[in-house]
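One protein chain is absent from this view; the other protein chains keep their places.
We just call them A and B in the order they show up, numbering each chain from 1.
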Amino acid sequence: MALDYEECKQKVLDGIEKKSKSKSKFYFSDLAKMMDAKPREAKKIVTQMVEEGILVFWSSGSTSMYGLKGAGKQSAAEHED
Amino acid sequence: MAFISSGYDPENPMKDRITDIGPRNYEEFYPPVIKNNKGKWLYHEVLQPGVLVHVSETGDEVYTVRVGGARLMSISLVREICEIADKHCGGYVRWTTRNNVEFMVDSKDKVQPLIDDLQGRKFAGGSYKFPVGGTGAGITNIVHTQGWIHCHTPATDASGPVKAVMDEVFEDFQNMRMPAHVRISLACCLNMCGAVHCSDIAILGYHRKPPMVDHEYLDKMCEIPLAIASCPTAAIKPKKVEIGEKTVNSVEVNQSRCMFCGNCYTMCPCLPLADKEGDGIVLMVGGKVSNRISAPKFSKVAVAFIPNEPPRWPKTAETIKKIIETYAADANKYERLGEWAERIGWERFFEKTGLEFTHHLIDDFRDPAYYTWRQTSQFKF
Partner (left out) sequence: MAKHETPLLDQLESGPWPSFVSDMKQEAESRAKNANNINYQIPVDVVEDLLGVLELSYKDGETHWKHGGIVGVFGYGGGVIGRYCDQPENFPGVAHFHTLRVNQPSGKFYTTEYLKQLCDLWELRGSGITNMHGSTGDIIFLGTTTKQLEEIFFELTHNLKQDLGGSGSNLRTPADCIGSARCEYSCYDTQDLCNHLTQEYQDELHRPAFPYKFKFKFDGCPNCCVASIARADMSFIGTWKDDIRIDQESVKAYVAGELKPNAGAHSGRDWGKFDIQKEVIDLCPTKCMRYEDGKLEINNKECTRCMHCINVMPRALRPGKQTGCSILVGAKAPILDGAQMGSLLVPFVEVNKENDYQEIKDVIEAIWDWWMEEGKNRERLGELMKRQGFQKLLEVTGIDPVPQHVQEPRHNPYIFWKEEEVEGGWERDINEFRKHHLR
């Protein structure tokens, strides 16, 4: 059964908000857990959130993470804004 | 400079966007002689160092002239390669896995003019642009990583040591006197984004000092949970630190657990670890990836540390030369460096090469260590 996008999106936003005091970047598996979904289903939701400009990727080069657009300390430190 | 738009609209990134098209199809890039004979090749021969002929069941032949190149390459040089390929090879050229460039022609009479053209081209500083070689039982090009030119966690440079070592062994790039081929690789830190761990000789950059902690700025620039999570040995913990009047959030590094990987610096610029005295080179030997005769092998640490000596890393180059010459003189035909070392025994390897054996060379890292200790009464005095 396909997941409901709006519902999952809200779960992800709530999940990120809950942790926002300590961190701004999340592994893909963290997001999948927030929406309680299998990885392949979760990926569709996350991809759509990226395309809508809600989530952005962050990469260490070897590892990728996701965060809310504009969140986090490093984007400011890189003077890209 | 005036900005030139490609047609991309930052306000509307999805407009006319093309994605997920992958690479160009390989078939577009085959020279005719390859396209016509793919899957039909009967045999090959190395005619001279750097020159191969492949013969097809159709009777067609393709002659390949292989040249070494620095993988760090300017577009001026790529354009020169194109000019040569246009002149001799009908506008086709290819690269190998080991950063060599291959010029292919479809008849023997085209080979010598191509070689002459390639060998005749030199840089202003005097080095060859396109040295012919890198085939058979010789020393081919070194595969390597970025180093100081572009990486943020290197413990050594890459292009510099490669140039220095290739200068040292250059005669064997253009010769085939080795018992078997010798593959040298370089990775500029232990993360090994160039997988050097199965090379006849691996040059590996290594840090030896744990990261410094820039307490005053750490919490302003970094996310502490990410810095902690980045450490593969769980050596980083949160810590509150007094800076003057203020208490700030920061981290503490358990220095004895640090393996010097730099992953925390990737996540947090307030944890730098590079250090002129601390950083240098580890030499590993005896690995291979081919399944020929013996199974693939991992490289083993033969020299625990050589300081960085820019610009030409003389001790590194000299040590590698010494290992290669000992191998060349002592190994049997077809025997790879690691097979030779195993046949004569590692105790003999150290004796013959004159390399010093120190406690650093005995594995003490996690489970695999035990399997490297000697569990037999058989050894050589």
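Convention: a contact is a pair of C-beta atoms (placed from the backbone, for glycine too) under 8 Å apart; a residue touches a chain by one contact, two chains touch by 3 or more.
Small disclaimer: the values here were computed from a predicted structure and weren't measured.
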{"item": "Residue of B:152, B:220 or B:360 in touch with the missing chain, whole complex considered", "value": "B:152"}
{"item": "Listed residues B:49, B:211 or B:338, member touching the removed chain", "value": "B:49"}
{"item": "Positions on chain A where the hidden chain makes contact", "value": "27-29, 38-40, 42-43, 46-47, 50-51, 57-64, 74-75, 78, 80"}
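Note that in this section only the chains that are shown with their structure count from here on.
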{"item": "Chain B-touching residues of chain A, taken from the complex the two chains share", "value": "22-25, 51, 60-62, 72-74, 77"}
{"item": "Residues on chain B engaged by chain A in the complex (per definition of touch)", "value": "14, 191, 193, 220-226, 230, 263, 266-267, 269"}
